[in-house]
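Data first, discussion second: the structure below is written as structure tokens.
A protein chain is absent from this complex, but the other protein chains hold their places.
Letters A, B and C mark the chains in the order given here, with residues in each chain numbered from 1 onward.
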Amino acid sequence: MEMGHESGSSREFEGQILAIDPIMGDSLLLTVSAPPAIVQRLRPGQFFNIRCRFPSAYDPLLRRPFSVYRVDVERSALIFLVRPYGRGSAWLADRVVGDRVGLLGPLGNAFTFSPRTQRVLMVAGGVGVAPLVMLSDEAVAKGMDVVFIMGAADESGLLASSELAGSVEFVAATDDGSRGHRGLAPDMTADYVPWADQIFACGPEPMYRTLRAVVDPLRVNRKPPVQISVERGMACGLGACLGCVVETRHGMVASCVKGPVFDLDEVIL
Amino acid sequence: MEMGHESGSSREFEGQILAIDPIMGDSLLLTVSAPPAIVQRLRPGQFFNIRCRFPSAYDPLLRRPFSVYRVDVERSALIFLVRPYGRGSAWLADRVVGDRVGLLGPLGNAFTFSPRTQRVLMVAGGVGVAPLVMLSDEAVAKGMDVVFIMGAADESGLLASSELAGSVEFVAATDDGSRGHRGLAPDMTADYVPWADQIFACGPEPMYRTLRAVVDPLRVNRKPPVQISVERGMACGLGACLGCVVETRHGMVASCVKGPVFDLDEVIL
Amino acid sequence: MTDGSPPDLSVDLAPRNPRELRLANPVIAASGCFGYGEEYAGVIDVQRLGAFVSKGITPERRSGNAMPRIIETPAGMLNAIGLQNPGISGFIRKYPPMWERWTVPAIVNISAETIEDYAAMAARLDEQPGVAGIEINVSCPNIARGGYCFGWDPGMSADVTRAVRDVTTLPLIVKLSPGATDIVAVAEAVEAAGADAISLINTLVGMVIDVQHRRPLLANLTGGLSGPAIKPIAVRMVYQVAAAVKVPVIGMGGIMGLRDALEFFLAGASAIQIGTAIFVDPGLPIRLIDELQAWLEHEGFASIGQIVGIANEGFRRGDSAALTAWETAGA
Partner (left out) sequence: MTDGSPPDLSVDLAPRNPRELRLANPVIAASGCFGYGEEYAGVIDVQRLGAFVSKGITPERRSGNAMPRIIETPAGMLNAIGLQNPGISGFIRKYPPMWERWTVPAIVNISAETIEDYAAMAARLDEQPGVAGIEINVSCPNIARGGYCFGWDPGMSADVTRAVRDVTTLPLIVKLSPGATDIVAVAEAVEAAGADAISLINTLVGMVIDVQHRRPLLANLTGGLSGPAIKPIAVRMVYQVAAAVKVPVIGMGGIMGLRDALEFFLAGASAIQIGTAIFVDPGLPIRLIDELQAWLEHEGFASIGQIVGIANEGFRRGDSAALTAWETAGA
């Protein structure tokens, strides 16, 4: 492997918050400026490790990974979906337009379409919706048919279907039945498994176990294949610390580099 | 000593920021709401221990002591002069109107006028000006004559004389001579020592050593007496940790309780 | 699960001592962080505390170290107060008479440089009204052993404990130093020597360099590190020690809120002490009492005792759940 002896192509930079918009109840969409080369080349499923504190205060210490929800090529900006949950995300949600945030990325691999895919099924749980929005945009742009299943605790946690292209079929599920089907997102997938060429899922880990239980009996020769984005506590985001590993058929691999997207059949959850 | 077995009179409360005004270069005046009983009884020289971080982030950990610059009885508010210096004060200076801050106080003793005092000399160094502004207000209200000497690094660090009552004689000194006399505040005091009934000083510790060197040869029988407010790193602000002690003729005493105001002749600096 | 009555927060910290150390609740203000109790009287309802521990008392009056004595560190602080206190005689004249009229149990923290001095202080406290118990601070240099800290050595810690035990029937807490490589060995030794309870952890020794003046910032050069920064170390030691001894363990180190407090109980602490947090959040100890009660009720526990040690399977089974080599070494 040849390494740059000159100053390497830095993936660490500061972005400026250009816009903050409410979404999905108490969550926010943060539009953050980024170099054009990064915005243009970004692939759906990739993420950034974001510093969620003032530089001189060391608590909370670590960066937080956030998937890209969408890119805004015209403004040369990345859009993140932030749910104020714990200390880091709450800090981020507390920013105002004009503030600067430290970004490291793009990191990780991406969701990939197979050459002949025409019909795609998205399965999103909560803020897991983020990378699937960008992926849906891309699928629609490629002329694919998209069914987008989304689950949330209640109505307020659901994505507004207007966030997706008009051609996308949006299926909602809520734990309390306040909108759409009562139940979990994976429960809604059964009808679409035979239809789909590929399935893409993003949500909490228990969702994947349920998803596997639902789709496996319906799949033939592991088809349609299922790509999932796993969520692990992270430190470096670059494959150096081995704190974020996922157990796969080929051993423990860093989910920040070999993931976060994995084939459901490859990972041991 | 009898203690309240019922819930004690709490001196810990949250205030809301009502106004933020620039002063003295990069410093700010923060107007913070407080219970009327506290505002009305506050004495010049007392201070509050202010939490300078989000409650869930533990760095910087400790509260920071801030003297009261003035009270606003009508709005039931305390006014603090904040110089963004290190991590805590920078956090405080970063607040916006409407934010809440945690206050503990009032703490400490106060400057005191002797019964027959008519002429008072104030000697302020930098942000040490804060408690002397409130003290000047009080002196003027009591019909005293006030000379207010203030030193700063340069012109931008000086208090605008309009911040003081019109009858106060304001004498400025700057290290670089950009306004007023070139030199330190204590150097300007010599002329006024014989005139003054009492001297009140607030500034960094080296200023007191200089002040002592200037005034001592001019005083007769330690008159006029000099009260100074000392600045020590603090933790509890209540006399419990003994981290803020000052060496006096009577031993090591907690400056947060027996001070911050001391008689210059009592302390060993 | 619960019969409608609120969960029982009370705890006896000296079950093997007839004199008992029964607390209405398991929240204790830590030594050196609460003065002699009176300092916080105007701020919180001191009498509601489970107990409080006095500033460390020494045989003679001490004026403490030169300044600066404290410095903030990342999520923590260093202190080198140097045990400023009136000495055992001055202390006895002033504080126990005041405490006698209080309802909250007052525990006296004692520090000395010889075994004889520890014992002599304890003997004077033995029949002192107003004193509910003694906490022995073994994080002091043993002059007879060239200044090697008592608390770093199981034998020396046990010797102090035994000497104090011989002269008083007061409930006796021994407060361990985290500087000991094998904290479990020290705990077992002081338990065998007669400790009624074990508290931990005291501060870790640290230093901050004043870069501008190119010398250590504290006048004493080093100081004791406390606050949230040390919490993971404290929880680990409580987990280890609680599994190894039968006497109650009192956990402390960086507790800033309910979740931190629960970590210590689940790790095996029967009670907790709050130190540094009192400086920044004086209302915390009282709030914790209410929050603990509400949490126990919500989770369906009838008493605080029911959650002690439940994060440690070995503790629950009643066998000593020593950590494996890799676990203790860190990895």
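Here is the rule we go by: contacts are C-beta pairs under 8 Å (C-beta built on N, C-alpha and C of every residue); 3 or more make two chains touch, one makes a residue touch a chain.
Keep in mind it's a predicted model, so treat the numbers as computed, not measured.
Visitor: Quick one: which shown chains sit in contact with the chain that's not drawn?
Guide: A, B, C
Visitor: Which residue, C:Pro15, C:Gly42, C:Gly130 or C:Gly179, contacts the hidden chain when the whole complex is considered?
Guide: Spelled out, the listed residue whose C-beta touches the missing chain is C:Gly179.
Visitor: If the missing chain were put back, which residues of chain A would it touch?
Guide: 1-12, 51, 58-63, 104, 232-247, 251-252, 257
Visitor: Taking the full complex into account, what residues of chain B touch the chain not shown?
Guide: 58-59
Visitor: Touching the hidden chain in the full complex, which residues of chain C are there? Just list them.
Guide: Its contact residues with the unshown chain are 65, 73-76, 78, 80-83, 139-141, 143, 146-149, 152, 177, 179-182, 202-211, 214-216, 220-225, 227-233, 235-236, 239, 254, 256, 259, 262-263, 266-267, 307, 310-311, 313, 323-331.
Note that in this section only the chains that are shown with their structure count from here on.
Visitor: Tell me the shape of the graph of touching chains, choosing from line, ring, star, complete and other.
Guide: Chain contacts: complete, every pair touches.
Visitor: Taking the mean of the CA coordinates per chain, how far is chain B from chain C in Å?
Guide: Comparing mean C-alpha positions, chain C is 37 Å from chain B.
Visitor: Provide the C-alpha centroid distance between chain A and chain B, rounded to the nearest whole angstrom.
Guide: Roughly 52 Å separates the two chain centres.
Visitor: Touching at least two other chains at once: which residues of chain C meet that condition?
Guide: Answer for chain C, listing residues that touch two or more other chains: 74-75, 228.
Visitor: Give me the residues of chain A that touch two or more other chains.
Guide: 58-59, in rising order.
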